[in-house]
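One structure is given below, encoded as structure tokens.
Complex shown without one protein chain; remaining protein chains in place.
Right, chain A next:
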């Protein structure tokens, strides 16, 4: 099996090794080095860079826990927004469906910078959103969205929701309509048939969507950089600042390792949770 699969994959595996595995190993190695006089990297084997982050409750609360919280909130909102959209698209066909799919994917195709500047028009003090909300008497003073965590969450949702829609759509379309009819036949209302049959069977898609979006959100850096304020210390942004602004590569490397490790731990936790919940029943082999 492996012998037959390996040769055609060789170029890809080599590329993966050169462009992913080596840099990662290099990052891990650098994370144990020391920074001398705030400028020179000295080869060493020290855990200082790790303790500087993990031993500092300010970092733990304002960076690590903050990132987890924002990522969870944005992921949850993405799911809530994406689910009805996916259900709706699953019922369409032909041109209507293609148009809807194109609209859903559009945010992923437009460059992030363009996207963000588009949203600035909507978010800023006298922008569309504030004008609308004030006109509707939801509130009467402009609310600050830009350079605030609200804007960060809105944009993370905006970027994340399409992934959830697409992965949910795949799951929904795999559900045979006969399964719903069978439920209706034994006495389930539309609503019961949805909750007891359709919803559980969309779990694989929901899980895939949540995993992708949570990982993206947790390590987000461009969105917090462009829209966040000085309190938006999301971990990806801190890595960027330490590496490129403060030139502290060993610390930035340690942060990266922590970021990847925490991300992996949370994703494994989700795998166990969803597996127990339902996937173990559905999946043939993983």
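Operating definition for what follows: a residue touches a chain if its C-beta (ideal position, glycine included) is under 8 Å from a C-beta of that chain, and two chains touch if they have at least 3 such contacts; residues count from 1.
Simple rule for what comes next: contacts and distances are computed from a predicted model.
Undergrad: What is the protein name, per UniProt, of the chain that does not appear here: "L-lactate dehydrogenase complex protein LldF", "Isoquinoline 1-oxidoreductase alpha subunit", "Polyamine-transporting ATPase" or "RsbT co-antagonist protein RsbR"?
TA: Going by UniProt, the chain not displayed is called "Polyamine-transporting ATPase".
Undergrad: Give the residue, chosen from A:92, A:131, A:189 or A:231, that touches the chain omitted from the document.
TA: From the options A:92, A:131, A:189 or A:231, the contact with the absent chain belongs to A:189.
Undergrad: Using the touch definition from the top, which of A:115, A:146, A:197 or A:252 touches the missing chain?
TA: Going through A:115, A:146, A:197 or A:252 one by one, A:197 is the residue touching the chain not shown.
Undergrad: Sort through A:6, A:102, A:132 or A:179 and give me the one touching the missing partner chain.
TA: Spelled out, the listed residue whose C-beta touches the missing chain is A:179.
Undergrad: For chain A, enumerate the residues touching the unshown chain of the complex.
TA: 176, 178-179, 181-189, 192, 196-197, 200-201, 278, 281-282, 284
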